[in-house]
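A single protein chain has been omitted; all remaining protein chains appear in their positions.
Every chain is named by a letter (A and B) in the order it is written, and numbering of its residues begins at 1.
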Amino acid sequence: MSDTHSGHESSGHQSSSALSPLADPGLPPHIYRRADTEPRAAKKAERQVAILFALSALSTVGFVASFVGIKKDAFIFIPLFGSTQAQQLALGMTLALSLFLIGAGAVHWAKTLMPDHEVTQDRHELRSSDEDRQGVIEVFREGAEAAGLGRRSLIKRTLLGSVGLVTLTPVLLLRDLGPLPGKQLETTNWKAGRRLVTDPDGKPLKASDIQVGAVAHILPEMPEGSELTLNDMVKDPVILVRLRPEDFNLPSDRKDWVHEGIIAFSKICSHMGCAVGLYEQQTHHLLCPCHQSTFDVETGAQVIFGPSARALPQLAITIDSEGYLIAKQGFMEPVGPSFWERSS
Amino acid sequence: MTTGQRIGGNLANFVDERTGAGRALKKNLNKVFPDHWSFMLGEVAMYSFVILLLSGTFLTFFFIPSQEEIIYQGNYAPLSGLSMSQAYASTVDMSFDVRGGMLMRQVHHWSALIFLAAMVVHMMRVFFTGAYRKPRELNWVLGVGLLTLGIVEGFLGYSLPDDLLSGTGIRIAEAIIQAIPLVGTYVAFFLFGGGFPGTIFISRIYTIHVLLVPGIILALITAHVLLVWFQKHTQYPGPGRTEKNVVGFPLLPVYMAKAGGFFFIVFGITTFLGAVASINPIWLYGPYNPSQISAGSQPDWYMGWLDGLVRMAPNWETHAFGHTVSWNILIPGLIVPGIMFTGLALWPFIESWVTGDKREHHLLERPRNAPTRTAVGAMALTFTMVTLINGGNDLLATHFGLSINQIMWFSRIGVFVLPPIAYFVTKRICLGLQHKDRDTVLHGRESGRLVMLPSGEFIEVHEPIDQYARYSLTNHEQPEVVELQLEDAHGVARPGSVKEKIRARLSRGMYGEQVQKPTEKDLLELEDGHH
Partner (left out) sequence: MKKILRHRRHPIAHFLVLGIALLAIGFGYTLLAPSNAAVATNARSQVVEEGRQIFLKGCSSCHGINAEGASDAPTLLGVGAASVDFQVGTGRMPLANTGVQAMRKKPVYNAEETAALAAYVASLSPGPAIPNAAQLNYERDGNIAEGGQLFRTNCAMCHNYAGQGGALTQGKYAPSLMGVEVKTIYEAMLTGPQSMPVFGDRAITPQQKLSMIKFLKGIEAEKGQGGFSLGKVGPVTEGLVAWVLGLGLLIGVSVWLGAKSK
């Protein structure tokens, strides 16, 4: 029953014919449908198919009417679901029905009226016959001899060399897709004396503007004439948090990076670069909503949960002569996700 | 001859004299296709691809693939006066100001979700019925390629509008690329034309999404379908069906009507979703800004497992000789997916090595009759489900009052513990079902009628099943274990190689436990035994 001759059977594998399985009884007797035996049922099925197609046509008319007739600002209210834009709903429903009913009609037609006798067709062996295989081998052998590749090794080698080299040309053309990274990943717009301004409206902040328990989303103030681009927004955003000074547990070299309990970190997650904006006021934790890396502000944004491997880089801040918060210096390490050339 | 017939005849003659189409049509219009609903899943995927092409072409007429910043001038108040890319603005305009624009956008996106879901369900059908065995291994590999391309295509597609949610996804993809040792930063800078996000990325992925990948997918689908055509479709075992025939309905008229009609049905249902269910409302997300992020940011479902893996990864990073290797990104982002998809692609070859089975198979296997394969499939599904669920852990936490930290730990442990449990449970269920089949063949179907015997005992009457049903339940193969050959042809003892030993153990795992299917002898004995 299940043996086919298609190459060698591997050793150790036997068919189960030794257990004499039940014999194949052949196709079961055909069961006739109502439409096959009763002309009235066939007529009814035909009517049903025709109705499906006719309804589809009607729906298409509805589609055209919705397209020209319904105003763009009209809304319709459906109980349980709410309000939605009427033209969108109408266009969609009419088109959906037009298409669906054509399909339903065709399928119903096939199921009820078209012949449903099961037909048996033979499978032919996929494997080419041995003569064909021989023939192909002969053709290839003759062709290779005619080309003389076997004898003319110089041609073969230079052919391979030239084709191989030319395939390298598109690779070289791709070189100017972009610049080399250089120091771009390691530089931001933060430098000594840059004022901290709010994102997006650019207000400078004094220490008294941020209460204990407050948070502020910060960008560097740019000199006149230059603006922050989206490329800058990938590295410059900073988050400002204020705790009571006694809440901190920072290493000694970071203690003077904080001003009166106000501490600044890069807002770009050290894991994969999402904005770490979520601050929990009571636990003093920063949470990145992308993959749930959690950072503890008290210890300098050290990672306490989640897939990030590094603390958020801290920005040292102080105040200028007018009392506005400024950066003491730029970031002392690259911000954002890690990369091969990053040394720590 | 009517006018219609005359014109038709002239037309047919015109074409045939120039192409010889008559020969091909004669051979193929009668081709028989087996009929089962589970064979339509691949069709759903194929028709969804056609719908994607059609709706996508409409979208290209209105979408502007440029990251140039403009000020929004349209009618949607919450965005007025804001700076955004042309890509984002044109998508918003297309949604609100073009009649049918919103519909086409939504049909396109729903169709993409269904395309991938159908591919996965189709792949599951092919896997659990063993349809990938010789001669169809190549088609399976093509299918895995189509799945991979589909995932990439969908990701690039929903990133085109440059909104906050998809821009975040691109940011994460860039971080994965950047983390590749040695070349990561270079590849990232080349792809983005500089640092992220650059100004040229949207137009580059536009070309990839609209031209390159659809072209490759079209070519692969053609090869995939041609292989099915020439190898002929597999069929479920049953009376009258053998390895040497195909039983079903001819292409004309039944299959053309059913398959053609099904295309319209798929299109209709997809359009229905596009009409009633809001998808990807980018005007609510806002334009992409790297300093902004929304709670509950996820990729589309077919990448949810990747997100889940990234979330649950341990935070390992090594620093040596001035360089960093981010295992916390590489393992979930590249290594594990690489293993998953490579294993998937190689599975037919792995299975045929373990079983030693090199014959052609055109009859499918019911999942219960291949318990080990079914159990391995259940393991893979369980693994994927755990990672998928973890990808949405923050939404689960909000909606069911759970803690993301607890869900994360559940997933970290579950991804190792649950698949083996699934394997064990599935295998036992399959063997149990084999027992049930054997009982049904030998003792008949439970009829639900209770009869009281004169002795006072109640028994349930069993109805014997007919010969066709009996055949269906017993004509599967029960191959034997590939034993380790401990003696060579001359009877001399030989050690098995490591490869042989592994194979013998795997083979025993695969075929060692089976419920023997009943034979003619068993039936006769039974009939003699009680009547």
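Keep this in mind: a residue touches a chain if its C-beta (ideal position, glycine included) is under 8 Å from a C-beta of that chain, and two chains touch if they have at least 3 such contacts.
No experiment lies behind these values; they were computed from the predicted model shown.
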Touch with the omitted chain, as defined above, among B:Val32, B:Ile114 or B:Leu506: B:Ile114
Identified contact with the non-displayed chain, of A:Phe63, A:Trp190, A:Trp257 or A:Tyr279: A:Tyr279
Candidates A:Asp209, A:Glu260, A:Glu298 or A:Glu333 - the one touching the absent chain: A:Asp209
Option touching the unshown chain, where B:Met46, B:Leu165 or B:Ala345 are the choices: B:Leu165
Interface with the unshown chain - residue positions in chain A: 31, 33-35, 75, 78, 81-85, 88-89, 92, 107, 111-112, 116, 198-201, 203, 205-206, 208-217, 241, 275, 277-283, 285, 287, 289, 292, 294, 305
Chain B residues that touch the omitted chain in the full complex: 35-41, 44, 77-82, 95-96, 102, 105-106, 110, 113-114, 117-118, 121, 164-165, 258, 261-262, 265-266, 269-270, 273-281, 283-286, 289, 291-302, 304, 392-395, 397-398, 401-406
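The working rule: only the chains that are shown with their structure count from here on.
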Distance from the mean Cα position of chain B to that of chain A, given in whole angstrom: 16
Chain A residues within the chain B interface of the complex: 1-4, 6-16, 19-28, 67, 72, 84-85, 87-89, 91-93, 95-107, 109-111, 114-116, 118-123, 126, 174, 177-181, 184-185, 199, 217, 219, 230-231, 233-234, 237, 267-268, 271-275, 277-278, 288-293, 303, 305-310, 336-344
